[in-house]
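Just below is one structure, and these are the notes that go with it.
Yeah, one chain of the complex is gone here, protein chain that is, but the others are all in their spots.
Our next item is chain A:
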Amino acid sequence: MADNAKNIEIKPGDFAPLDKQVGPDNEKIAAPSLTFGQDVWRRLKSNKTAFTSFIVLIFLFLVAFGGQAVYQHNPNDQSPKYANLPPKIPGVNIHGLNGHIKQSGQDVDAYAQAGAGKDVHYTLGTDYLGRDLLARIMYGTRVSLEIALIATLIDLTIGVTFGIFSGWKGGRVDMFMQRIIEILSSVPSLVVMVLMATAFQKTGMASIIAALAIINWTTMARLTRAQTLQLKNQDFILAARTLGESAPKIAWKHLLPNLSSVIIIQTMFTIPNAIFFEAFLSYIGIGISSPQASLGTLISDGQKNFQFLPYQMWYPAIVLIILMLAFNLLGDGMRDAFDPKSKR
């Protein structure tokens, strides 16, 4: 080392000033900077299961809310002549979709038996009143989704407001509000819903939504409160307070954006829960009543004929299961996407 160092001669001319504009800019960030939302979206897209669920859900929403424009059959049109016809798609000859059914061991063309002309065909068959099952499933899915979404929206509003208020105020107010939640959540939620549904007497969308909204917000309130407790002692909140920002404005501008991931994740689990309870209530007969339909009533109707016409229950049940699956899987994916460190 020492010998080498002696041999090197350095003259002042060896150095030249670097052009300031040339050369790599070390301060520049090469990759495009992503916002939080873009980051979440990227992580979600890389999660195959969650992304598939997302696509499936979009598809189901499109069919439920826009399907009637394409498949123009009235879900309430009764044609008793064509009651209980199995699914028939013209040109398809697979058992279960060709209008044939097994009667006492023999393959019978149910459409010919009912005296239906060649042009009569029901894609997913008909129910016991001769109503088009596919149209009813689309209608029922829409009702189920509407109920779940509205109920979730109400839950969210009550739960988040309650949670932020409770966490922000602290002290006695917090104590009192927490006791309310404790009491509410130690009553089986189904019992409350049954009570509400019975209390409103007139079964229908409004009573179910009210029943769902009354009970489901406690989890959301608990989560937002816990987060608010953590956030409110942080410096940026202190700064906002010092600058004289009013409490509602802090909640809206500073707390809510920071709570958004918790809220969105929880919402993804509230929706399937609401769908399940709606189906449950309708199934036992205190939910949606005919001629309105929801997935629960369709399953309950289909069950009566299950032994002979299994398709009448299978199809609505499959739609319900897919909905529940997709929401749950997407919820899992969202949780990972929003918080990659979370252990769940």
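Some notes on this structure:
We adopt the following convention: a contact is a pair of C-beta atoms (placed from the backbone, for glycine too) under 8 Å apart; a residue touches a chain by one contact, two chains touch by 3 or more; residues count from 1.
Definition applied: contacts and distances are computed from a predicted model.
According to its UniProt record, the chain left out of view corresponds to "Oligopeptide ABC transporter permease" among "Sarcosine oxidase subunit alpha", "Oligopeptide ABC transporter permease", "ABC-2 type transport system ATP-binding protein" or "YIEGIA protein". For the chain left out of this panel, the touching residue among A:V40, A:M313 or A:A337 is A:M313. Note on the undisplayed chain: of the listed residues A:R42, A:K102 or A:R179, the one touching it is A:R179. Contact with the omitted chain, checked across A:L34, A:L62, A:V173 or A:V191, is made by A:V191. From the options A:W217, A:Y283, A:Y311 or A:F338, the residue with contact to the chain not on display is A:Y283. Contacts to the hidden chain, counted on chain A, fall at residues 178-179, 182-183, 186-191, 194-195, 198-199, 201, 226, 272, 276, 279-280, 283-286, 299, 303, 306-307, 310, 313, 317, 320-321, 324-325, 328-329, 343-344.
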